[in-house]
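As you look at this complex, bear in mind that one protein chain is not there, while each of the others sits in place.
Coming up: subunit A.
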Amino acid sequence: MAGTGREAVAGRLPWVLVVPAGLGLLFLVLPLAGLLVRAPWATLGERLVEPEVLEALRLSLVTATVATGICLVLGVPLAWCLARLSFPGRRVVRALVTVPLVLPPVVGGVALLLVLGRRGLVGQWLDSAFGITLPFTTAGVVVAEAFVAMPFLVISVEGALRAADLRFEEAAATLGASRWVVFRRVTLPLIAPGIVAGAVLCWARALGEFGATITFAGNFPGQTQTMPLAVYLALETEPEAAIVLSLVLLAVSVIILASLRDRWVNSP
């Protein structure tokens, strides 16, 4: 029987693969377990409500959410253009969009400073014309996070757009829908799951953003000190506080993973 033959093959564990796989899993899980083991559970409650922690958490949540909003407003149309329009140099544009994905965030921060800094290419104009200064402000945090997180959204939404059945849009057009109505009433609802997944990823990336933020926006408590920055600072002065902050970020990550489980964890 073919069935038994297959079971016999499956029964012999391929140790050459299983052993490194187990080590790999351990390597990923052990640090997280260490975090849980070393957490100061007894004083966790009071540490969590310390003003600095709450302030960093609030700032992180607000900036990550605003950054995600900006990414949605700019990134969804960008994804649409990449997926639906054919124009010369589209491949180059797609490559450019994904650059922040592979660029070291610190480099991104430096680049942002050069362009949007007070003496930067666009920054000096923003300053003289509107009196807007981005570096080392809360708005600067949002800019840095959006810069780093937008590719996640664009890639996810573009994938959803490419997978969507174009004929629904054709059907809508025969019913008299203009391009904008088609986009708003047919395309967007059809790719909504992809947008949600992209936004969640984008938000998670913005929440964890460190390098570009500290370079472009600095590290001022209450103004630009987000959770990851607070963790880094606390590690030098008060390691236990760093663990507590890390636990909070870990909890957020787990919640995000759980909310996306159908999409990412259960996918074949």
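Quick note on the criterion: a residue touches a chain if its C-beta (ideal position, glycine included) is under 8 Å from a C-beta of that chain, and two chains touch if they have at least 3 such contacts; residues count from 1.
Keep this in mind: contacts and distances are computed from a predicted model.
Per the UniProt record, the chain missing from the shown structure is "ABC-type quaternary amine transporter", taken from the list "Fluoride-specific ion channel FluC", "DNA-binding protein", "ABC-type quaternary amine transporter" or "PadR family transcriptional regulator". When the missing chain is restored to the complex, the residue among A:Leu59, A:Ala79, A:Leu112 or A:Val186 that touches it is A:Val186. Mapped onto subunit A, the interface with the missing chain covers residues 165, 167-168, 170-178, 181, 185-186, 189-190, 192.
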